[in-house]
Each structure stands twice: as C-alpha cells, then as structure tokens.
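Here the complex is missing a single protein chain, while all its other protein chains stay put.
When the chains are written out, they are named A and B in that same order, and each has its own residue count from 1.
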Amino acid sequence: MSDPIELSCPSPSTGYERVVLAHGAGGRVMQRLITDLFIAAFDTPQLHRGHDGATVELSPPIAVTTDAFTVTPRFFPGGDIGSLAVYGTVNDVAMCGARPAVLTAAFILEEGLPLPELRRIVESMAAAARRCGVRIVTGDTKVVEHGQGDGVYVTTTGMGTVVAKAAIEPASVRPGDAVLVSGPVGDHGIAVLAAREGIEIETALRSDAGPVHEAVLALLQADLSVHCLRDPTRGGLASALGEVAQSGGHGVRIDEASVPVRPEVADACELLGLDPLRAACEGRFVAWLPARHAARAIEILQASGCERATTIGEITSEHSGVVVLRDGAGGERILDMLAGEQWPRIC
Amino acid sequence: MCLAVPGQIVTRYEGTAGLPFGKVRFGSVAREVCLAYTPDAEENDFVIVHAGFAIQVLDQEAARRTLALLSEADPS
Partner (left out) sequence: MRYVDEFREPARLRAAVEALHRVTTRPWTIMEICGGQTHAIARWSLETRLPKGLTLVHGPGCPVCVTPVEVIEHARRLAIDASVLLCTFGDMMRVPGTGGDLLAARAAGADVRVVISPLDAVELARARPDATVVFFGVGFETTAPTVALAIEAAHRLRLPNFAVLAAHVRVPPAMAMILDAPDNAVQAFLAAGHVCTVEGTAAYPELVRRFEVPMVVTGFEPLDLLEGLRRAVLQLEAGRADLEIQYERAVRPEGNPLARAAVERVFEVTDRRWRGLGVVPEGGLRVREAFARYDAEHRFGRPPAHVEEPGACRAADVLRGRLHPTSCPEFGRGCTPERPLGAPMVSSEGACAAYYHHRRIQRHP
C-alpha cells in the first residue's frame, strides 16, 4: 500500500499521542492507524488482505448477533471495554445455541482519546478473541469531534454455526422446566458502578466478564433439550428471567436462597442499598431446560469451569410474565425488572 | 429512609480536614468511615454507619438481649 514518496504533509501519519479527526478521514493517517494498531493486533488472514469486507466459511444455520459497548469507566477491575466487546458478543452468539467463529469490530473514537489507551483496548480485544478462538475479520473506524462521544464506543457483530438441534428461544420454555444459572450474579454491575462513581470499597469487587460459550456448547452437545439461554446483562438476573417470561408467556418461581451471590457482592450491596439480583453479569448465563435433565446439566457446567452452577427455580403456567421470589421464611414477592440503573442510596 | 449498616472498626486514622476516620469492615468488604461522632469507639467495636459516618456504637449486649427475647416472649 505504501507510496514511497514522502510529501510534505500537514498531518503526519506517525507520532500522534491522541486521536485526531484525520484518523477517521480515510487518508494516510487513518490507514496507518488501521495497519499499525488494529490489523497488527487482531492479526487475521482476512484483515491482512486489506479489503473492506471479509469472506468467511460458516456452515448454516448461522447465528448472528450485534452489540454496542459504551461502558464507563473504560477500564474496570476484571476487564475493559475491549474485552467486554469480545466476550459480550461471543456470549450472545452462544445464547443462540451457536459456536462463535468470527467477529467484526466497529470503533467510534472521540477526538482527543489518548492513543496508548486505544492501544490497550485493542490489545485487550485481541487477547480476548484469541482466548475465545474467534477471529476479528473486518471492522470500521470513525472519529467524532471532541465532546461528541465518550472516548470510544465499540460495536461488535458475531457469527457462528448453530449446533443446537431445536430452537433456543423463550417460546420453547415449558411449565415444569428447571431454571439454572451458571455462577454467582451481580459481579459486573456492582464492580463497574463502584469504579464509575468512585466509590472506594476495599474488597475484591471484580467484573465477571468472560466467555461462556464452551460451557454452553458442552451443554448443547450433551443433548439435554435446552429450551432457552440468556445472559443476564443489563438489569441482571431479574431482567433475564422477566424478559424470557414475558416473551414466552410463562411464570417463574425462584428460590432466593439458591441464587449464588459472592460475599463481596452481597456485602457491597447491603452497604450501598443495592440488589444483586438486578445487577449486570458479563460472564454468566441462565438456562431453561426440562427438570429431568437439570442434575446432569449442573454436572456438565461444573465440569466446564462453572463451579457454582446451580438450579435456582422452576417454570409455571401461573402468573404469566411474572417472576416470583420465595424467601427462606416462606414469604413470596414479585421480582420486578428495573426501570433503569440502580444507584447507591442512603435512605 | 436512613440506610445504616453495622460494621467493625479495623483501624483508626486521621482523614479529611483532620477528622477522625476508621477503616470499617462490613462482612467481606471494608470502607473508610468518619468517626467524628463516635470518638470513644475503639478498634474491634461495632458501629452503625450511615452516609459514610458512624452515628452510634452498636451495643453488643443489647443485641444479644434482643435476639434472646424470643425464647422468653410473653405467653399472652
């Protein structure tokens, strides 16, 4: 690609400390950024071909999913916007019952973003992709004026071949099904809230951001008639259960004491007046499957690294669309989805 | 109203504007708390914490009495 003639150019393509508008302008400066940063880090054959799009070989049926990532702060205990952008989409592909294979990555960069920071994010994405065995095959870069974006937004689209034999969706859920969760809930939401609002708690509050596709695939390959899968991201477990219940037209009954929550998360929530069941997870999933397969499913999940996978409840034909929580002393109440984010409270 | 949580004082030190502070442990998490309103509270005492301040020392004996109450409830 390089033209060996060095023209006197007011926008030198090397030596930048921060993102400038030229990085999105389609010229030499942008090309340099793409080659030296993105292509060098992601390092896939498709990217090295230097074309605008990529051709991939995937056997149908193909699952495709997309997500935009805007998390602040960009770096938080346990992850960053880059690794999150990979794991989030890898997990969403897995939630479709598919093996994630390729990702695309689109960046909206704010003028003024320090380039070393962008490099850290991109390298984190590359490491996450390698860890997941997925390839980032194409992408896009845009730059917006200072004040128009929040540093960096990343959108990733993921594709993979569906391995599930039946449709994985809310409509497949049946009364009598067991509800399982792959691990403790609320880690990501609480860790990010504390980091974002500068709430200093001396503890190991870390996001659980990470890939779940291997555990999901192990479950699917064991032929256990998985009916639905959902990762409890925004709105946490409450939203995952509630959305599936509303789409599927069934009711859910959860045993509160059986929902795993790490002590650090539970105690931080007590302190800040938050609910771990409504806080986001980024490395967990919920599975709905026939009750007779629940025990085997738990074994498989635990063997796949989900040490605290457990059954948390069951599906009912009553109270359609509503999630009911049973507490330890025989009381019951409705577990609502949140209208918006949780905030720490003193009242 | 008035979310206040009991925690145990781990250490005491001087903080913002020369005010007495403490590192207070709440189960498995710890946070800095202003101890200006509990000047006699010592390390290992439990305090009731609201909005980043200890507002009272928790009376552990009273807590025990409250818990023991049920076994002696009025046979009305």
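Throughout what follows, a residue touches a chain if its C-beta (ideal position, glycine included) is under 8 Å from a C-beta of that chain, and two chains touch if they have at least 3 such contacts.
Values in this document were obtained by computation on a predicted structure and should not be read as measured data.
Engineer: Among A:G15, A:P60 or A:G340, choose the residue that contacts the chain missing from this document, as touch is defined above.
Structural biologist: Going through A:G15, A:P60 or A:G340 one by one, A:G340 is the residue touching the chain not shown.
Engineer: In the complete complex, the non-displayed chain touches which residues of chain A?
Structural biologist: 197-199, 267, 270, 272-273, 318-319, 322, 324, 327-334, 336, 339-340, 343-347
Engineer: When the complex is taken as a whole, what residues of chain B touch the one chain not shown?
Structural biologist: Within chain B, the residues that touch the unshown chain are 1-6, 8, 15-19, 26-27, 34, 36-39, 46, 48, 50-53, 55-56, 58-60, 62-63, 65-67, 69-70, 73-76.
Everything below uses one rule, namely that only the chains that are shown with their structure count from here on.
Engineer: For chain B, which residues count as touching chain A in their complex?
Structural biologist: Touching chain A: residues 1-3, 5, 23, 26-32, 50-51 of chain B.
Engineer: Please give the residue numbers of chain A that touch chain B in the complex, ascending.
Structural biologist: 200-203, 205, 263-264, 266-268, 270-271, 273, 345-347
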